[in-house]
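Only a single protein chain was left out; the remaining protein chains are all shown in position.
This part shows chain A:
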Amino acid sequence: MVDNPLWVALIVGGVLMFVTLTGMAYMTWFERKVLARFQDRLGPTRTGPFGLMQPLADAVKLLGKEDLVPAAADRVVFLLAPIVIFVTAIVGVSVIPFGGAISIFGFELNLFAADVNVGALVILALGSVGVYGIVLGAFASANRFSLLGGLRAAAQVISYEVVLGLSLVGIFMLAGSLSLREILVAQQDDLIFNLFGLSISLPNWYILSQPIAFVVYLIAAVAETNRAPFDLPEAESELVAGFHTEYSGFRFSLYFLGEYINMIVISLFASTLFLGGTDGPGAASVWGLGVVYLLAKTVMFLFFYLWLRATLPRFRFDQLMGIAWKVLLPVALLNILFTAFVRLIANDEITIPAWVWIVAAVVLAGVLVLTSLNDRANRPRPSAQAGD
């Protein structure tokens, strides 16, 4: 573990928090601009150049609104719940490594607030605690729509938490560590292929060795942050506004900000795990280029979020849960199995005789044929459906 002294960690953490909050504010601007482009509009243009002052105007508006508490609400829980989601969201930034040691004004300091040796799990744990903000707020509102939204959020986040965690196990196996800094360092090696005498050298980013995990992670991350097309807990066409129906003013904005910070943290996390984080051409030699690379990758993920929102219709809730348990979970488990297998063979820790390969291939083919036949047999006939 590499550590900063406590006061340095506090300063770095404070700067990171400030940067994240600013980034979150401009994330709302970015979302409005991008969505507007998707819909052939201009988005905010009046407040400052390109509408850049829009987040400020929004903040003033939200702060000026009345903070209502419903008469039937569980008052203390109602007031505390939005703070939970906001705090858990922003703490996640503290374990993201923005780079190694640099020197500013003669001080040596590391560009992360804390190098926890289970950093990746810390982010997962914060996500699972953050759901209490939604569930408790929904419960305390004493409103049926809020309650339904809270129930959906609880079920959704528990399910996708499992998928999200399992999709990362392959990376942990390859890197041999749960520390985000060590995962970052492991990705700075070169991945060398020898194809037909040609030696191709690629960066050892885990998107190349774990492509299936990457896709599973992307889907699960969207569901984990309650974003479209998985924003069932706040589906406005069914549940008014879902879990935050009764919230107004600054407490509503805490939910709102929490969601955006969650998106940023999950995107930073994804860039660090799959896209090499601060790694890139020239990142080691040029001062500050690593951070630029990391932020560029993060913005790419954020754009992907917005792209999804502008493109896809909302899922039905049973479909959402079905994807998690019936598709993503088995795929993630198979990915773990496969990764472990390949790693054992690549490290020459086991050697497998030829007949095992043949038996395995036959069994696999048999299973595939049987499942496809079974699917065909289970498909409902048109005549049986007519009566329903």
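Note that in this section a residue touches a chain if its C-beta (ideal position, glycine included) is under 8 Å from a C-beta of that chain, and two chains touch if they have at least 3 such contacts; residues count from 1.
Operating definition for what follows: contacts and distances are computed from a predicted model.
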Protein name as given in UniProt for the chain not displayed, "Sugar ABC transporter permease", "NADH-quinone oxidoreductase subunit J", "Alginate export domain-containing protein" or "Formate dehydrogenase iron-sulfur subunit": "NADH-quinone oxidoreductase subunit J"
Given A:116, A:207, A:320 or A:336, the one touching the chain that is not displayed: A:116
Residue among A:42, A:72, A:158 or A:296 that touches the chain left out of view: A:158
From A:35, A:178, A:240 or A:342, residue that would touch the chain that is not displayed: A:178
Contacts of chain A with the absent chain, listed as residue ranges: 74, 77, 116-118, 121-122, 124-125, 127-129, 131-132, 135-136, 138-139, 147, 150-151, 154-155, 157-158, 161, 165, 178, 381, 383-384, 386-388
